[in-house]
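Moving on to subunit A:
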Amino acid sequence: MSGATDSLAHAVKEQEEGLLNCVHCGFCLPACPTYRRLGDEADSPRGRLHLMRAVVEGRLDPGSEAFQTHIGRCLGCRACEPVCPSGVEYGNLLELARHVGGEARKPSLLTRLLLRVFGTEWLARPAMFAGRAVRATGIPVLVTRLLAGSVPPRGPRLGLAMLAASGPMRGLRAAPAGSGSPRPAARLRATVGLLTGCVQAGLFSRVNEATVRVLEANGYQVVPVDAQGCCGALHAHAGDLEAARTMARRNVEAFEGAGVDYLAMNASGCGAAMAEYGSLLSHDPIMRDRAAAIAGRVRDVSELLAACGPVRGSAVRMKATWDAPCHLVHAQRVSGPPQAVLDAVPELEVLPLAGATECCGGAGIYGLTHPHLGGWIGGDKVGSVLESGADILVTGNPGCMMQIGAGLRLAGSEVPVLHLVELLDESYRRAGFYAGRPDHGNGRRP
Partner candidate 1 sequence: MNNQALTPESTAETREIVLAARAAGSRLLPAGRRTWPGAGGWTRDGGTPVSTSQLDTVHHYEPADLILTAGAGIGLDRLARIVGPNRQWLPFDAPGSSAGTLGAAVASGTSGPLRTRYGATRDNVLGLEVVTGDGRTLRIGGRVVKNVAGYDLVRLFTGSRGSLGIITRVSVRLFPIPGADETLLFAGGPSEAVSMARTVCTSEVPVAAAELVEGEEVGADRAMVLAVRLLGGPREVEESRRRIRAALGTEPWRALHDGESRRFHTARIGWEEGASLVARLAALPDRLDAALAAARACATRANGGAQGSAAITADALQGLVRVRASLPDVDPPTGLAETLATARRDVEALGGSLTLSHAPPQVATRVGWTGSRRETAALTERIKALFDPDSVLAPRCP
Partner candidate 2 sequence: MIPGRLTKELARICGRDAVIIDRDRLLVYESDALTAYRHRPGAVVLPRTTEEVRRTVQAVVRHGLPIVPRGAGTGLSGGAVALNGAVVIGTARMNRILAIDAPNRRAVLQPGVINAELSAAAAGQGLYYAPDPSSQTACTIGGNVAENSGGPHCLKYGVTSRYVTGLTVVLPDGSVVKAGGQGREAPGYDLVGLFVGSEGCFGIATEIEVGLLPVPEGVRTLLGIFDRIEDAGRAVSEIISAGLLPAAMEIIDGPTIRAVEDSVFAAGYPTDAEAALVIEFDGLEAGLDDEAERATRFCLRAGAREVRGARDEEERVALWKGRKKAFGAMGRIAPDLLVQDATVPRTTLPAILKGISEIGKRYNLIVANVFHAGDGNLHPNILFDRRDLDELERVEHASKEIMQLCVDAGGTITGEHGVGLDKKHHMPLIYGPDELDTMWGIRRVFDPGAVMNPGKVLPEETEPSHANRGQDPARGELVGAPAPA
């Protein structure tokens, strides 16, 4: 047996009971975006679990083409978990499988490079800076327009389009800010620390700022947590569990130090990962309990807002449709709160979106590593957004915003993609809640 298999045996043995929970009923098949499109059992959750079990049983080499391809092709959307009657923790098993697969055979250069960038601050910052700089030139928007119609989007075009899609929605702030009295300070509800994240901080700082404003408007005190870093979600999903654990330890300590009641998340991928810090660090005797405690305080921003209503703002007369991020609806099983937030925006018409809970194909770095399938899945999502008749798409995760936004733009659509808090924030701005703030809620730093 190779070293990789030893490590696999070790890693997966402990999950064997988890694997054995799968009774092979097949209820997960229709929930899986890759199975639905490819129709191959090996691209279904049940099939992938079967491959994992075959590895544990010594019937399959984790370096084999079959294991690498099909474990690699999983989006990690975890849509299979809510429909599994046996409660198989697919997400955890997938991470282990990728870990084992990664030891048996090195992941692609692209994957390693991307993970390295996200996981290393001194690499991430300049990368994001470069991204913003390119975005600021307007070239991505221009190029994307020129390329519109070339579906499915993939390769460098997709990269540029994603960058273009990460920009703010133009015209959203055309309505004047409300001049009414600023909202009276609500009774302090709780203190929260915001995970500022790597992509959010890099390309979506406006979302972070909006998050702070809407939380404060609803009575939360947002405490800066300086020592935090990348949540490690992308690394865990890719099977680089050691890197993920290192990042998790750092964040546990950082948020413990801040002493907050809750950890607010505006990227559901990060939220799902941090909510699972307990199991990620379950073998670390020092950190285990502390990680579980921190994980227990993780909340999506929509949950925090829904817990107090949220406060209603002023009218935003638009037709919106909501796309549920996988890591919110499947991994964290949060489905009601985003609805409550949309309901807090007066005169917003919320239209149904076909397949709203199906993955958009973004799936972290999936769109970049599996351009064809990611493009196919993304193309279907774009199609249903266009069919919905909405003039804005609202979602709750930066990855999804870029993926769907890129798809829409390449399809020649002008439908902008907003984060849920951006929409609420705009409603509050129009209501004049921010009149007393130095930035007037105009989205610019004071």
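Please note the rule applied: a contact is a pair of C-beta atoms (placed from the backbone, for glycine too) under 8 Å apart; a residue touches a chain by one contact, two chains touch by 3 or more; residues count from 1.
Quick note on selection: all candidates are chains of the complex that A comes from, given by their letters.
Model, not experiment: these values are computed from the prediction.
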{"item": "Identity of the candidate that touches subunit A (this complex; choices 1 or 2)", "value": "2"}
{"item": "In the complex, subunit A residues that touch candidate 2", "value": "20-30, 35, 38-42, 44, 46-47, 50-51, 54, 57-61, 64-67, 70, 82-88"}
